[in-house]
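A selection of the complex's chains, in situ.
We call the chains A, B, C and D, going by the order they appear; numbering starts again at 1 in every chain.
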């Protein structure tokens, strides 16, 4: 997530460098032609760039809108993960009957589940970004459980299964009644759902033809605009076209980046930072001592 | 689902071939007329194509938006099917009391239900696409159950009924308590709902007049634009019109294809691939040995 | 629901006949004036139709969008009715304890409730369309119950009350436990909600001033466009205006028809056909013998 | 809610009288200036009104969209109130055990609760509209309860508390089991939620700067359009401007009226009529004899 208004210009420049250079090249070409072979350059009627400008603006605006919705959905999913992680531990803490298990045993168990949940949050974020999540699993899960989880293809789903196994034991030990088991298992179901939603956003490619057409349409518009402007404006057309094309390409890139919120880019949903906040919340609730600091942003963005 | 940015041009070309040829024909005709009978060709005022261009761009953009929503809803439904399939098996695994049924019996039962659920996912995808789902049912259901399911008109609903019959038996054997029965039956209800939602999207025709009008409106716009451009641009009008019309027709087709996500086209929701992932997840959870590989994409798309 | 791409032209023509004739009349008048009293006809500046064209296109596109949402919500409601009807019977079938009631009695009861549910679906569709639903109620309910339902003003609500009365009896006979009663009563609550939602869509008039303004705005635009075109295009203005106005009026009518999905028009939500599918599903589940065929479409639409 | 297509013109005229007179005044002034001091009037370039026309059309269309959503949400809330009122009474009727309380006592209690619920619906509608709801409370609540409710600031919340007190008593008398108490209390929770949602829509002012800017923007556009048209059209500009400005102002007013659906205006959500329908439904269910007629619309609208 980009966090500061003082975004480095270099970052913006890198987003659209290739496209702007292409625009520079063809507008230079058109100026060159106009200078030497004026008669051969077609005279573009004014209404054509107007029509195409309206059309591409509309398509781009809608594209931006759908991309924004997708980005916001990704953020909502991780908001739900925050809420349900907190709910899970609070419920366990306040549901388990103290007379069936010893106080120390309960504390140990709560700690184990909370750490496993923290590990799940980190690991989910990493696997969404295509990173290796083994380190997080080894760090937050006890060795035996890590051994069960690591060989599985969907490690995050296996961790949730461990939660449900503990829940089953607690119910069999009568430390939870039947309703409490169902209530907590509902919370775990919601976490499985959130995981599935994040996976869905991550694996569903934004309609490819739509994405390509927006890109192609911007070029079509800029070429025709360039031909239309070169006659009246001459060389001044070049900086104006660069400014206009930069705006359009940056809007397009903004849309494209919002479409894929888990690809290890500065515009990502800040999953590591969210997982860290969950870690802080859960550890403070259990009165742990090694509560870490919130994740600090890297220069102009937060992962 | 189209998966690669390197979409073959041939695929795009085939989408709009017929329409582009028509455009080529009438713009050639107009040029021919202009050359030989210039006086008979009406002089089209510049504002007319501008107005129509704005109108069709708007209608097309909204159409694309509604089609995108429909496509995304279809994907969300299959995301929910993934989540609920996983939840169903995890719940059964962690709810069934081991003392009422033998461990082997439980394992067998879980296996039977999980395979049935996998079969349901494949069969649902196939029946949505109008394909024959009998092979999947015979492969994943035990013979007696396949015999009950196959004669039914709505086979997928019959499979869900089998789930509920097993649930009833488990409750009667006291392997599940009353709350657990309700909780799992909730999960099955959600699966029935998802099935109904996919069927709804599949059988509800996108408003026909709307679809036709968009198509007709694009032609009206292109004919008037062609008449407007032929005077100032001459033969150069032809390639420009082809480029512009291709963009509009491709946007229209993109919308049309998104509207129907279960028709056995490369732009389909990848139901077979999702069913395969569910198969992998469930089999790994039950520690089966014959876990298949994820479904590989065919050249540029994933079914 | 219109179902075929081969919509009869006559149907489209009838939608907009009156409006197109009006357009024909005023554009003929303007041409006549231009021919005989050219000096008296105001010269319309080109930007005016452009501005109005953009404005009416926008308002029309948003109107179409809101109408589409309303139509889709109506379809979603009937999708939920399909799902919950199926869930109701599946739950009853798999929850009722066989030891408290005899097998025959259970079968009879299930049959009675399923037929009542089928009758409710038909009757709801008919009452939404303002048709007489008494025949359906008499056909699917047992005489005593039909006698209770028929005098009531909200017959569909009374049928749901009968469901709940049976549920009460089943609970008192201990054929259902307390949780099962609640779970099934939840399903019935959802059916009552769906009924209320369909009634809400049916009785809430789309904002009248909005609808009128769209209509008036199209005329204002067409008159000014006609005045603007008559000077440059002459008599050719008439067919062009007819084509453009047909598109705008058809878009407007499409929107208007989508707004009211339960008024016994070909564009209706196909409630009779949905009710028939529910009938087939429920009867097959209960292994009835007189399962009817799906409802066949009438020429180009499905009711 | 406006209900007829035959809206009196006077109603529309009154909505925009002041604004149209202002437009008349400044366009008269411009014509006057043009006639006497033509040289002093600036010549407005054609693109300026076009740009502003597009911009205000867009902002107005989005404004209309958001207002429509708000209006539709208000209607949905009252749809939920209808559903939950019906559910509340149906559940009570079919859950209460007849052996714990006498049949007459149950009937009396049901009657008391149903009347209280009817009173709540009327009172909620009245308090949303800023009217005095004491008459409704006195009419439908028994004197002792009215005495508890009337001094409270949030009377509607106090009525819901009375529902829950009865529920508590029924549970203590074992006329309802624990699950039934929870299920009915869920229904009451949903009613409290709907009440809160209606209050939220009512007390949340639509963003003031947004509303003001739309109004100011329309004037800016009309003044510049007037200056642009006066040169080419002369006095004919006046009626054309009046027609165009009426359309824009009526669209703006339509939006503004939709934003506030509980302010005792003809465009209100018809809460009194909905409350009356609830009264009819509940009284028929309890087989009361004094069932009133549905609320009749006043000339062109329904409150």
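Operating definition for what follows: a contact is a pair of C-beta atoms (placed from the backbone, for glycine too) under 8 Å apart; a residue touches a chain by one contact, two chains touch by 3 or more.
Because the structure is predicted, anything quoted here is derived from the model rather than measured.
S.K.: Total copy count of the complex, if 4 are in place?
M.R.: 5
FYI, only the chains that are shown with their structure count from here on.
S.K.: Suppose you list every residue number at the chain B-chain C interface; are over half of them used by both chains (same) or under half (different)?
M.R.: Different; most numbers are used by only one of chain B and chain C.
S.K.: Name the chain whose C-alpha centroid is most distant from the C-alpha centroid of chain B.
M.R.: Farthest from chain B by mean C-alpha position: D.
S.K.: How many angstrom lie between the CA centroids of chain A and chain B, rounded to a whole number?
M.R.: 24
S.K.: Provide the C-alpha centroid distance between chain A and chain D, rounded to the nearest whole angstrom.
M.R.: 38
S.K.: Quick one: which residues in chain A touch 2 or more of the other chains?
M.R.: none
S.K.: How would one label the connectivity among the chains shown: line, ring, star, complete, or other?
M.R.: line
S.K.: If I apply the definition of touch given earlier, which pairs of chains qualify?
M.R.: Pairs satisfying the touch definition: A-B, B-C, C-D.
S.K.: Provide the residue numbers of chain B that touch chain C in the complex, in ascending order.
M.R.: Interface residues on the chain B side: 42-48, 50-52, 54-55, 58-59, 61-62, 65-66, 152-154, 157-158, 160-161, 164-165, 167-168, 178-179, 181-182, 185-186, 189, 192-193, 196-197, 199-200, 204-205, 207-213, 216-217, 220, 224.
S.K.: Sort out for me which residues of chain C touch chain B in the complex.
M.R.: Against chain B, the touching part of chain C is residues 1-5, 7, 12, 15, 46-47, 49-50, 53-54, 57-58, 60-62, 64-65, 68, 71, 75-76, 79-80, 82-83, 86-87, 90-91, 93-95, 177-180, 183, 187, 225, 228-229, 232-233, 236, 240, 243-244, 247-248, 250-251, 253-254, 257-258, 267, 280-281, 284-285, 291.
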